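As you look at this complex, bear in mind that one protein chain is not there, while each of the others sits in place.
Right, chain A next:
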Amino acid sequence: MAEAAPLPLAADTDSLAGGGTAVDVRAVSHQFRLSGARLPVLDGIEFSAEPGEFVALLGPSGCGKSTLLRLIAGLERPTAGEIAVGGRPVDRPDPSRILVFQDPTLFPWASVRQNVTTGLEARGVLKQERGRVGEALALVGLAGFADAYPHQLSGGMAQRVALARALVNDPALLLLDEPLGKLDSLTRLTLQTELVGLWQRNGFTALLVTHDVEEALLLASRIVVFSDRPARINAEFRFDKPYPRHRDAPDLVAMRRRILGALGFAT
């Protein structure tokens, strides 16, 4: 894991270093309507993230963490409460805060380059910013795959493309919904390291939903623990350790025990 040092600030990728933004979630509750019945998924969520912070949202599968990310991304409006990003209320999706899903969800009909271009083209800034596409692909180590189609990529490569597709827009907030959840464990280790590198060099605020305690501790400086559905915030842990972190470092192991305790697993 020695290569977890921050990626070198190559001159040709400088334009992708934008900086982060603050996130404020105030008393947010949310319900789904399923065939008439109301299913509460979030219950009075209250938390905030500082600009450039890496926060992990940890909790059991299906507890509503992903819904919270969708709300912050602006894909849906909360039933109650308010969400603000960078001091401005969220009322619709915006390319300054980008959600990366567990499935890469690349457009299968578009090449890797066209996939990464989507955000720039949709906003009509492709002409001025075309150079970013190559930078973003280089940043995730896929410079040679611009003309490949998604079906030709492995799971890890596809998720890298999804990251490039997000980063090309220089988001101030990156919402990561278990982005490594479906990858094999070795690819996962590599991408965890790369994710830290991208975060350190670009400076965006990152909210990572995961149910993997170790992943949360390897990546985040703060860990918010959610209860089962409807999700409430159970506990918060600060873990300000330098990177690269090691999964068997004593302080990490100790913290993992505390967090597992908070999740209801006696160790």
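Keep this in mind: a contact is a pair of C-beta atoms (placed from the backbone, for glycine too) under 8 Å apart; a residue touches a chain by one contact, two chains touch by 3 or more; residues count from 1.
The rule is short, and it goes like this: contacts and distances are computed from a predicted model.
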item	value
Among "Integral membrane protein", "Molybdopterin synthase sulfur carrier subunit", "Exodeoxyribonuclease 7 small subunit" or "ABC transporter permease", the UniProt name of the subunit that does not appear here	"ABC transporter permease"
Touch with the omitted chain, as defined above, among A:20, A:78 or A:119	A:119
Sole residue of A:99, A:158 or A:183 that reaches the chain not shown, by the stated touch rule	A:99
Where the missing chain touches chain A, by residue	73, 75, 92-95, 98-99, 101, 103, 105, 107-111, 118-119, 121-123, 149-152, 165, 169
